[in-house]
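This is the structure, below, for whatever I ask next.
Of the protein chains in this complex, all but one are displayed in their positions.
When the chains are written out, they are named A and B in that same order, and each has its own residue count from 1.
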Amino acid sequence: MAEEKMNSDKMWVTMGPQHPFSHGLWTLRVEVDGEIITDAEPEVGYLHRGWEKECENRTYNKIIPMADRLCYSASMTWSHLFCKVAEEALDIEVPERAQYLRVVADEICRIQSHLMWLAAVGTDVGNLTIFLWALREREFMLDLNVRLCGQRLTTNYPRIGGVRNDMPYYFERDCMRAIERFEKSLWDIIRLTDDSSIFVGRMKGIGYITRKDVANYGITGPAMRGCGVDYDIRRDDPYDAYGEMEFEVPVLKEGDAYSRYMVRIEEMFQSCEIIRQAMKKLESIPKNAPYRLKVPKCIPEGTHMARIEDPRGEGLMYLVSDGTESPYRLKVRSPVFVNVSASKHMVQGVRIADIPAIMAMIDMCLGETDR
Amino acid sequence: MDMSLYPHAVAMSADEFMSWSSAMINEMLSAGTKRTVDKLTGPVWAWAMRNSMHPLHFGLACCAIEMAAASDTRYDAERVGMIYRSSPRQTDILLINGWISKKLRPDIRRLYEQIPAPKWVVAMGECAISGGPWYDSYNIVQGLDQIVPVDVYIPGCPIKPDAMIDGFMLLQKKIDAYFRRGVFMTD
Partner (left out) sequence: MSEDANIIEKPSRDDIVSLVKAEFGGKVEFIESTKKNIKAINEGRRLFMKADREVLHDLAKYLHDKLNFEQASSVAGVDWVDHMQVVYHLTNYCTSMVVEITVDIPNDDLHIASVSDIWEGANWHERETYELFGIVFDGHPKLERLLTPKSYEFFPFRKSYKLRGQE
């Protein structure tokens, strides 16, 4: 038996923490037989800081910018989630103007995160033009972030009880212009990718997961919707003002990497639609309506839970509070943590060169995986 | 180079070649050639090395997103000569942009030692400078200078891409000063 193992043609290759594909700091050890992969073992933890334990050492207001740095690509959704769980603990409902502002900021964050993903996908499969085109569009979304929240990336915009500030002057005009411009240029980018047989050929037909496995592995988000599960927390478990928005949730049945890619592109269009509806609604709410409630420093005892639709999947926070200024325990459920654990099954039977294309479709952001 | 003048150089073993070339160098040094050559080529080296800084393609955390944004069309880091390379053997600069966990510490040291000299290290962001917001963590190294010697610190959390280009122009001055004194024949 030992001789068989020694003489076999398989070997373990380490695609180490420093690697050319631009998604995060992790290791994927694969067992290859020639070029075909027979087994895989992901290894994470290079960015572990003990975020949840550090939260026990901070007051609730100080955790909001820390939550931004959980998933740095889509930072608004994580601080939004933290404020949601704190508001659930205080049992308050956020004023209407703040709800719509949060929706707008969330969707801008979603578009910006998907554009960063698109740029990284381009570099991974070899199409370097998309890197520049997608990042150029992303800069306009980041400009909107700067106008609304003050910072490009880790925005620190929501507060417990509302948002940090109201819209600045002429924000509706800037936002509408940016959205219209973005929709036209997204068509240009799509023409660059869909008409390229190399791009499509690299993604179609690899990385299959069946619908039953998707639920079992706990994969959520666009990766799940590309496999046929019709579930989106914004529509099915609505929070803030999402109950009043009308938008479609793109779902595709094929289950390969290409369908996950198409789902995200369509989501960007739907986000534009949501922002339009939210801005229209904001015009009808009076301008001096409150956008932030005053909340006490200490949060009452109890256990509380909140969920949100992050650009990468389902984010969940579980808070145990004990009546003091700091949380007793704050657990973060990150969608990428579970998606990466399922990568072992997704890369079976493909070549090494297909790994970047498959992993790109999970859209890894290792900050929230390792916490 | 016309190797026909030195037929014995082509057929030498490694040891013989080393002793022959060091004998030649000692002759040139005693004649004062080194100083002339340094004066002539120093500025040329400095111009070439400072305008072709090749950092390592190593993205850790939030500042890595801004590093990617620094190479996009608005901030264009390539105009200062930065092209990212994937293999550490082909780079000059180790660019650390994120918090450093204890699991990553040996890997950073190994990458630093894999980069051939002369090399520089740039610490981007508060986490790489001194641990940043994670000052009380059990798993975070409080600053990059505990592992490798750092040349340029770029503050910010996350840094603005303009600040990164500014930091690299500062590094250009440092590279310029290193090469201008002349490094002909220095190992």
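Annotations for the structure displayed:
Rule of thumb we're sticking to: contacts are C-beta pairs under 8 Å (C-beta built on N, C-alpha and C of every residue); 3 or more make two chains touch, one makes a residue touch a chain.
Please read all numbers here as calculations on a predicted model, not as lab measurements.
Summary of contacts with the chain left out: across A:D91, A:D195 or A:E283, the touching residue is A:D91. The chain not shown here is touched by just one of A:E31, A:D237 or A:E254, and that residue is A:D237. From the set B:S71, B:T91 or B:N139, the residue in touch with the chain omitted from the display is B:N139, counting the whole complex. Here one chain is not drawn; of A:V44, A:V163 or A:C272, the residue touching it is A:V44. The omitted chain makes contact with subunit B at the following residues, 102-103, 135-139. On the side of subunit A, the interface with the absent chain consists of residues 44-45, 48, 50, 52-54, 56-57, 88, 91-93, 211-213, 215-220, 229, 231, 233, 236-239, 243, 303, 305, 307, 314, 316, 318, 320, 328-329, 331, 333, 337-338, 341-342, 370-371, using the contact rule stated above.
Going forward, only the chains that are shown with their structure count from here on.
If you average the CA atoms of subunit A and of subunit B, the two centres end up 34 Å from each other.
Residues 16-20, 22, 24-25, 45-50, 53-54, 57, 65-66, 69, 72-73, 116, 119-120, 131-132, 135-136, 138-139, 142, 152-154, 366-367, 370 of subunit A are the ones touching subunit B in the complex. Across the complex, subunit B meets subunit A through its residues 56-62, 65-66, 68-69, 72-74, 86, 88, 98-99, 101, 103-104, 107, 111, 133-134, 136-140, 157-158, 160.
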